[in-house]
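Let me begin by presenting the structure, written as structure tokens, before commenting on it.
Apart from one protein chain that is not included, each protein chain of the complex appears where it belongs.
As written, the chain order gives the labels A and B, with residue 1 at the start of each chain.
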Amino acid sequence: MTTPQVPDPATLAPSEEYDLYFGPNHPGIEGNYSVRVRLKGDVICQAVADGGYLHRGFEKIMEDRLWVQNIALVPRICVPDPVPMEESYARAVEMIGGLEVPLRAQWIRVLMLELSRICAHLFTFGGNAATIGLYTNMFWGVTMRDLFLDIFEEITGARIYHIYITPGGVRRDLPEGVLERIEALLVELEERMPQFEDLFFNNAVVIDRATGTGRMSAEEALAWGVTGPNLRATGVASDVRRDDPYLVYPQVDFDIVTETGGDALARMMVRKGEVVQAVKIVRQAIAALRKVGGPVRCELPNPLAWDLPAGDAYARTESSKGELGFYIVSNGGPRPYRVHVRGASSMHAVQVLEKLLVGSRIEDVAQIMFSLDACPPEVDR
Amino acid sequence: MSIPARLNEVLNELPAIQARPAGARRVRVDVAPQGLPALLELLKGRLGFIHLSAISCVDWIEDGQFELVYHVWSHEMKLLVSCHVRIAREPGVYVSVHDIHEPAGFFERDIHEMFGVHFDGAPSMEKFILTSWEGPPPMRKDFNTRKHVEETFEWVDYRPDWLKDIERKGGGIES
Partner (left out) sequence: MTDKPLKSHVRPPQDTMPGGAGQGCPAPDAQTRSIWRRIMDDFADHCRARSLFVLHYCTGCGAIELPPTITSRFDMERVGITPMVTPRQADILLITGYLSLKTLKRVILSYEQMQGPKYVLGFGSCTINGGMYWNSYATMKRLDQYIPTDLFIAGCMPRPEAVQQVLLKLIEDIDAGRANAWQDYYRNYDFYLGNQQRLFGAGWNTPTDVIGEARHYGYYGPGTEGEHTRLLAEGGGSAARLAHAEYPSTALTGRIKS
């Protein structure tokens, strides 16, 4: 680091524009991330995203570990929504190794993925409301999510990083009676939804501040590579679960939620709709799990001496943030030769954010970032 | 699994291309470095491969090559085409496809700082993640992260002297 220079303000030419560092140590920023904005008054005329605060070199350290060891590593790539990470890694390995996942395990994975989606959306919902000063929503959203974390804990033993989905299936079967408890929780969530609706979507503050904030059109979103709820908020019905289906998603009945506004409000509406759809999917998974029995994992070789055949695979998953990609190359050894993670927010947390911020006001930076649901750890990896 | 006829038609228009199906809704295409921009352009214009999902880089150090993999997805055809090119590891220079797919800017910048591949014409080759890093591009195979860690950091001493003292007297935490 170079020596910090503090110029004497008296020697500087008068200027209308000034730079402001937004983050990383800032309550409005999502996670550990930073945006440098150039302001004229309180309007942003240029924004530069600055990441890397959460860089851990995942792709490198995964090359250093066995195929099984990496199962424990991958969920940490995206903290608020870790299950799609496990799923993508497991599926890429299955694609290379030609493993068959038993039907029951597939349904369990769908269950986990959708529960995780609910959690992530509740979290974003709370965070987004907090950025415009509505702290009650944050308290409610986070607490509701916590009840789902209890379910995760019961199934997997951990609240956040479950390390549950393994190549070839899941680690162990569901505990007794958990399906009933999930159902009860879903009912509770549904009872809560009208309250969230009142508190957020029918709130004059939200409608005023979120309408038209960070708007993008469908053409722009497609050209910029936006995926997930942010793309659907512009009216494009694209969803990896439908277009490039994995697991048992072809048998699942759900709607792709779209909105046409393309702004912060539309993005939150899409998330709300997705929570409703996720509840629907979870119910179907519960019904299926009541019928489908059998093993939850296929036979694997000794995990400590497990050489995957040479090859490569690109697995895509619809996470709560968008399209998540895992590209894995194996050279036939006990460790991956190369893992590349396409973080679901790598587009909308960097290039798209930089574009959307231009022309908006300084007080909307946090809101735009949260409404895009940017997840810095998966950008930095 | 086979390659859809429409895709085959387009691929046949370009020289020196090998394509083969690689699983459900996946096609692998190997192309010479100079042919890639034209291929992406054709796929985008004719078959709707407008979504660049990712660009991955693989360091094949024994062959002295970098492999760049462009994953493009077509919302129309519901198909993922992975275009593989191999470029020489030294000097590691290639062209940017930012003018065809805007997301390429992010991935090229990432590959530049992790592997040191330079992309001509890219909008930005500045560091994004590793601004505090002065070593070699860390994702290259010849950079050994374990060795680097051993040289740079110190570990907690799990058996400090006072514990050894206690152990000598017959105590300690290990039975």
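One rule holds in what follows: contacts are C-beta pairs under 8 Å (C-beta built on N, C-alpha and C of every residue); 3 or more make two chains touch, one makes a residue touch a chain.
Keep in mind it's a predicted model, so treat the numbers as computed, not measured.
Contact with the omitted chain, checked across A:F22, A:Y53, A:W67 or A:Y89, is made by A:Y53. Considering the full assembly, A:V142 is the residue among A:C45, A:V142 or A:L199 that touches the omitted chain. Considering A:P24, A:P245 or A:P303, the position touching the chain not shown turns out to be A:P24 (whole complex). Counting the whole complex, the residues of subunit B in touch with the unshown chain are 130-135, 138, 143, 145-146, 148-149, 152-156. Of the residues in subunit A, those that touch the hidden partner chain are 1-6, 24-27, 31-32, 52-57, 60-61, 64, 72-73, 76, 79-80, 123, 126, 138-140, 142-143, 145-146, 149, 159-161, 377, 380.
Keep in mind that, in the parts below, only the chains that are shown with their structure count from here on.
In the complex of the two chains, the subunit B residues touching subunit A come out as 22-23, 25-26, 50-54, 56-59, 69, 71, 73, 75, 78, 80, 82, 101-103, 105-107, 114, 128-132, 138-139, 143, 145-146.
By the touch rule above, subunit A contacts subunit B in their complex via residues 1, 49-52, 55, 57, 59-61, 64, 95, 222-225, 227, 238, 243-244, 312-314, 316, 323, 325, 327, 329, 337-338, 340, 342, 346-347, 350-351, 380.
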